[in-house]
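Provided herewith is a single structure, encoded as structure tokens, for subsequent inquiry.
Heads up, one of the protein chains got dropped from this complex, but the rest are sitting where they should.
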Amino acid sequence: MLSKVISKLKENKSCETKKMPDNVRMQIENLNMWYGNEQALKTIDLNIEENKVTAIIGPSGCGKSSLLRCLNRMNDTIKSARIEGKVWLDGKNIYDGAANCVDIRRKVGMVFQEPNPFPFSIEDNVFYGCDINGMDVDKDATVERCLKDAALWDEVKDRLDDNAVSLSGGQQQRLCIARALATKPEVLLMDEPASALDPIATAKIEDLIDELKKDYTVVIVTHNMQQAARISDYTAYMYLGKLIEFGETEQIFERPEKELTEKYITGRMG
Amino acid sequence: MNLKNIETRKIISSCIFLLSAAVGIFGFWSIATRFEMQSWSFIASLLLVAIPYLFLGIYHQLESETKRAFLAVLFGAVLSSMIVLPIYMPEVVDLRQWDISATIPNYFFYSLVLVISGVISGYLSFRPFYDYTKEGIQVGAYYILHVTMLLTVLALFLIVITISLRGASGISWEFLTRDIVSMGEEGGVYPAILGTLALIGLTAIIVLPLGVGTAVYLVEYATEGPLLRVVRTAINILQGTPSIVHGLFGYTFFVIILFDGQKSVLAGALTLAVLTLPIVTRSTEESLKSVPDEMRNASLALGATKWETIKEIVIPSSLPGILTGTVLGLGRAAGETAPIMMTAVYFSGAGTPTGLLEPIQALPYHLLTLYRFFGYRNVESQAWATALLLLIIVLGINLSAIIVREKFRRRN
Partner (left out) sequence: MISRDVKNQMARYTFLGIAIFSISIIFLIFIFLFNEAYPAIESLGTDLLSSDWGTRRGQYGLLAAIYGSVLVAVGALVVAVPLGLGASIYLSEIAPDRLRAILKPSIELLAGIPSIVYGFVGAVLLGSFLYRTFGMKSPHSFLAAMIILGIMALPIIVSMSDDALKAVPDDVKDASLALGATKWQTIRKVTIPSAISGISSAVIMGMGRAIGETMAVMLIVGSVMRIPIPFFDIFEGGNTLTALIAVQIGEAHGLLMSVLFTAGVMLFTIVAIMSIVSDILQKRTTEKFEGKI
């Protein structure tokens, strides 16, 4: 514990910086990742553009979630996980020894596959991030802004004190999005946010993502190709831990360059 | 000194922390040994208490946190001036003037200040190291949690260790194999060992078919409904019922009504069986429920009858759970005193048990008897040895149950 902190603070003053290209919010550079001895990500390079939706697609188990969790250092919570490489945010490497992962997670919000509201009131759920980060903002205004941004305000404005667990699945997931928006993250990560929802709730979430990209940069993992095609500007196709192809969504789905990608999107691969 | 150098910061923080720990431990030690104060110890502790806060103050100041520096030094000054207080106090603070029957010796306040001061400066020592962020608070909180864990483990292990140290010398081959002689002053505890074993054995024979049979019926045959819920609640309540109440029941029902006022190993075992019945039933139920329905259905689909399914599939695969629960129940029974006190044991004279309807001697009760002779007879070493033996038997039984459980858990 202590040694970890020390090594973190050691490079405190020599934090690595670099100039990132315009319009690029995050840059993944030569990223490798292992669970124990199992390599889950193999030399990934990827740029996440600002105010765009980037979709990551690929068959189950190919490492989509792992890659996403590298972007806000959530993999730190898994003991067997080991990461090499760099991920740049605002010109700083988030895997630099000096980087503060608590701070990074505030800047890079995340929405999980299954809705996971806290078992307390809707209002407290939304405000949680501001609370723990000691942000000096008005609670009511923040809650209203985030719930409106997450297209949930009209449905819950009269029962902000209700326990969040009593909401429907789709509402819970939008609440989780609202909760992630409260700290004004620069990037929003979503891991198959609609996979546990019915078609109507899914449609609502998709509309919402389209709205969100005006203010936020969104990275979404999905195994649903139609969904990726509907909502994303860029698409990355992964297979067995490798990034096979990355490009504009239209190009990926209509004129894939790699054979593997074509096989996958035309459904000729299991 | 370059405080931007992380190594320097680490050294300062660790030094303050270690000092604080020393102060706290010294405080505890002085309570435990009823420390006699002398002038040198006053001056030493004055410094001991003040130094961490002084360091903390300098540290804060170098980090340009003037307000924190001031507070730390002020706090340290208040605490160390409290160290001096006992000098101006009478030797004991007499609470009897307020009708409270105790006198608090002045060194007690002194020790208390040491403990409190040590804990607080330890809590604060890493704040500057973490740049006063919420991680610093986390380290402080973790430190407090470590202390609580340490105290918990210490309290529990201290009891075991004390008994081991005091009892070990009394345990010998003789002690294990000889009769109780002259009220336990001499001889051994052989009859008590046998009595305890007889009690556990009989209890097992009675409770196992009843507990397991009941659980099988409740899980495999009974249909869920209000009646079953009432039964479950009743079993729950019986499990929580204090053992003295079981003793009361056993005494009136088994001894007085059933056996005509005669205490006996059978009456004791029956009482203990009533005591362990809910434990065995509930743990068997749990393990039967953990057998997946697919296994039952697969067996039934192969043409097996329900009884064959239970016998061949359900019970074998839940056996470790049943075993664990039963053995834990017996471990509890082996250590119980209250329920057998009035049903099975005699204060003296009981030799090795000869029949089911004879009273016996048992280890827990023998320990109680020996304690009653403290100060009258020379029974101390025998008593500690008996306590140790009882501890070994009970913890041994429980340990075997826990090992079975952990093995089984790992296998799944």
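Going by the order they are written in, the chains are A and B; count residues from 1 in each one.
To be clear about the criterion, a residue touches a chain if its C-beta (ideal position, glycine included) is under 8 Å from a C-beta of that chain, and two chains touch if they have at least 3 such contacts.
Since the model is a prediction, treat every value here as computed from it, not as a measurement.
Of the candidate positions B:L79, B:I171, B:L218 or B:A344, contact with the hidden chain is made by B:L218. Across B:A69, B:I120 or B:I163, the residue that sits in touch with the chain not pictured is B:I163.
Checked against the full complex, the one of A:V102, A:V137, A:L160 or A:L240 touching the unshown chain is A:V102. From the options B:T233, B:N297, B:T354 or B:N378, the residue with contact to the chain not on display is B:T233. As for the chain not pictured, it touches chain A at residues 72, 74, 77, 79, 102-107, 109-110, 112, 114-120, 128-129, 131-133, 163, 165-166, 169, 172, 176, 179-180, 183, 196.
Although one chain is not shown, part of chain B still touches it, namely residues 34, 92, 95, 98-105, 108, 134-135, 137-138, 141-142, 144-149, 151-153, 155-157, 159-160, 162-163, 209-211, 213-214, 216-218, 220-222, 231, 233-245, 247-249, 251-253, 274, 277-278, 281, 305-308, 310-311, 328, 331-332, 334-338, 341-342, 364, 367-368, 371, 374, 383, 387, 390-391, 394-395, 397-399, 402, 406.
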